[in-house]
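Missing here: one protein chain of the complex. Every other protein chain is in place.
For chain A:
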């Protein structure tokens, strides 16, 4: 009976331990995250942004954000744990541990004289001669006498110290800390128990695994559906006009999943009337075009109309059910646009994607074709970024049309608070035609202009100032070279080395953009493109973000370190270069490094773009002249073959053609590190390979060079 009572206290201890292992670290990380989140909120402080309620935290909102399901579960588990602790404490009183000092009422390690004194006093109290009570007699014999002996008798004392008991080694008794009903299983309860074990230990993990697997097969790493990706690959064309990008964008599988309700028809008709001018319908036979538009898949119609509603800021009139669809569309939009951007590049080398990832050495195989053109297409890439800017800032695409002196139209003005078309017209009359002109003005001058000509109040002007201060302006420093060689020749692997510097009026580096009409959290992202605008080719593209400084520091220092090591620099030089780079990153610059293959001989006028996905009018471009020389050093293939002679004579390499794929057990690891190398450069080089078949002429050219 005693054993079972003990077990009933021991089993909760085990449960408690198992519970504490995940819960304690989880709670700590959660608290840490909550603490760091509060300190980091760099967002726009203009009146429109604060009115949008994105950053405002009302008490109700705070409570609702804290009282999530997971937090409740956590709290509940903590309560259960505390109850368990109390339960264990109350149960454990029954477990008696033989401790002679506490029996005699002494401090551990008390001297012998003290022990004797105390023993005598207790004997007077409990000795059978003095105390007739049988309980006292029992207590005296079993505890006091034993304790006294344990502390005074040298043999007993040694035994006590060694084994914890004065009688020496005690027999072991093994037990299992499980509740009693689990241990004596019989008949019916045994069956139930078995069912439980099968259910919890086997079926539950299986179900979870099946759910996980079926989900993971549907989505890619970026939470975008596989089907969307393949649609984008399929629809992406090299000469896609920016306005047509929208048609591709809305074909995402995510948007096709949006439910089509019969009740939505009427509000959608109304919405259609509002945004009709934006839909690029042919005005001559408008009836036919309208009918055609409505004949499309209802989900497509809905998505297109809702996106247009965002662009024209007509979202106030939406019905509640449409409002929820609208939010859903906007939430996924940045993710899809990013994927669309990537698909432009990938659709070129998609076919080669699987064949090329076999081994790191394949990178160099991939480089063998000597000419590279068309890694991606410039026009659709710019179109995607423009669409992204318009959706985030809620500016219609038609506002981007070139007017008067400004190539970007009136769109950049519209992103500023309190500015509408009439204000812009007034500004135009004052010869302020481009956004750049307004941005570069003296703040006093600008204030004068806005209050006097446009008739804005001073608080409105202040808002505009805040937003303009928030706007990033970028500068680029780009160099291209063949590492370790002089000049750039045909077919070289050229290393691109670019610093993107950011500057804002208010001196911040990473900040959330001014996006009053986009209801979700949005970070600024920039796309760095190196492109040949004449042939519509993007040679290199990479995403740049200014938010995460720590990651940028590590990435930049790693890249610099690798390139310095590659060129054989000493440790001192490398560390100096790394320190410089880190300083630069901390000062608001980001390093973009990548490799591409030099095209055939000639002079190239390239353009480096740095496009922002959330601000209008902050895109930068610089021109870069690239001179590619004729190939002077023919392939040294012959020399390599000649070298191979003496080693072949070893005679071990007879029939080892199979070994590469066949028996990769222990020694695969030696290559693994390399594949972790900068993935970008790898992608680049795959892209290079993507052109193998297309440019047969160029390959012929260079091979004739060799001979």
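Annotations for the structure displayed:
Simple rule for what comes next: contacts are C-beta pairs under 8 Å (C-beta built on N, C-alpha and C of every residue); 3 or more make two chains touch, one makes a residue touch a chain; residues count from 1.
Here, contacts and distances are computed from a predicted model.
From the set "Translocon Sec61/SecY plug domain-containing protein", "Glutamate decarboxylase", "Glutamyl-tRNA(Gln) amidotransferase subunit A, mitochondrial" or "creatine kinase", the protein name that UniProt assigns to the chain left out of the figure is "Translocon Sec61/SecY plug domain-containing protein". Per the touch definition above, the residue from A:31, A:155, A:194 or A:213 contacting the chain not shown is A:213. The chain omitted from view is touched by exactly one of A:16, A:467 or A:498, namely A:16. Contact with the chain not shown here comes from a single listed residue; of A:30, A:51 or A:89, that residue is A:89. What chain A contributes to its contact with the hidden chain is residues 6-7, 9-11, 13-14, 16-18, 20-21, 85, 88-89, 92, 95-98, 163-165, 167, 169-178, 209, 213, 216-217, 354, 357, 360-361, 363-365, 367-368, 370, 482-485, 489, 491-495, 562, 565-566, 568, 633, 635-637, 639-640, 643-644, 647, 652-656, 658-660, 662-677, 679.
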